[in-house]
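Have a look at this one.
After this line comes chain A, so read on.
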Amino acid sequence: MPLVRVSALHKYYGDNHVLKGVDLSIEQGEVVAIIGRSGSGKSTLLRTLNGLESINDGVIEVDGEYLDAARADLRSLRQKVGMIFQQFNLFPHLSIGENVMLAPQLVKKTPRAEARQLAQRMLDRVGLGDRFDAFPDQLSGGQQQRVAIARALAMSPKVLLCDEITSALDPELVNEVLAVVRELAREGMTLVMVTHEMRFAREVGDKLVFMHQGKVHEMGDPKVLFDAPQTPELANFIGSVA
Partner candidate 1 sequence: MDFTLWDIVRNLLTGLQWTLLLSLVAFLCGGLVGLAMLVARISDNTTLRVVSRGYIELFQGTPLLMQLFMVFFGIALFGIDVSAWMAAAVALTLFTSAFLAEIWRGCVESIPRGQWEASSSLALNRYEQLRFVILPQALRIAVAPTVGFSVQVVKGTAVTSIIGFTELTKTGGMLANATFEPFLIYGLVALGYFILCFPLSLGARYLERRLHAAG
Partner candidate 2 sequence: MAYQFDFSAVLAQGDLLLKGALFTLELTLIGTLLGVALGIVGAGVRAWNLRPFNWLFAVYVELIRNTPFIVQLFFIFFGLPALGLRMSEWEAAVLAMVINLGAYSTEIIRAGIQAIPRGQLEAAAALAMSRFESFRHVILRPALAKVWPALSSQIVIVMLGSAVCSQIATEELSFAANFIQSRNFRAFETYLLTTLVYLLMAIGVRQSLNLLGRRLIMRRG
C-alpha cells in the first residue's frame, strides 16, 4: 500500500495545462527525486501534494487522506505532509526555537513546555541546538534551511516535500543541508524532492522521476536512468545539467 498515490492528476493555470495526467506512487521510506526543466511542472506537482496548489482533476491519496478537486481536509493532511521551501520562509519575528515550536502548539495543542523540549530536540537533530534563541537574520542560509527542516520535522510528518531546498544557497552551504537530508533518508523518512542536485539524487534517491511538459516522462532507479536514459529528452536534460 503506497504512502502517496497520485492518479490521473490534471492542473490548469487559466488556459495553461500544467499537469497533463500524472500518475505516481511513493512507498513509505522511499526517497523520490523529481527532476526536469523549468516549466515541466515539477514544482507544481510537488505543491499539489500538500494542497498549496489546487487540482482540477484526478486524485491524490496520502496515508489514507484524499485530496481531489472537490474536497480536502488540509489541516489534517498538512500534519502528515511537511514542506521545506527554496526561500526557507522562516518567521522573522520569532526566534528559531519559537519558529519550531509554533505549529505543534497551535495545531497539535502541545503544551508550551513540551513544545519547547520538542523544538530543542529538533534543533539538536539538525545541529543547531545551541542557537535556540537566535533570530533567523542572525544565521547563514544553510543554517536557516536546517531550521526550516527542524520546523517541519517537529510536526512528525510522514512525508517531507523539498522544493529545491538548496537552490538559493551559496555552494559552500549546500552540503550541510544535504547532510541533514541524507541522515533523514537513512532514518527511513519518506522524501519527495524537486532538485537540481543530480549527484545527490543519484546517491540517495530510490526513485527518479523525470518530468517533461506536464507528464511523468521517465521513472525508475536513478543509477540506471542516469547511465542509460531511455528517451532523448532525458538524455538531453542530463547532458545540459551535467
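In picking the candidates, the idea was that all candidates are chains of the complex that A comes from, given by their letters.
In the analysis below, contacts are C-beta pairs under 8 Å (C-beta built on N, C-alpha and C of every residue); 3 or more make two chains touch, one makes a residue touch a chain; residues count from 1.
Treat the numbers as computed from the prediction; the structure is a model and nothing was measured.
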{"item": "Chain A in this complex - touching candidate among 1 or 2", "value": "1"}
{"item": "Interface residues, chain A side, partner candidate 1 - complex", "value": "50, 52, 74-79, 82-83, 85, 87-93, 102-103, 106-107, 148, 151-152, 155"}
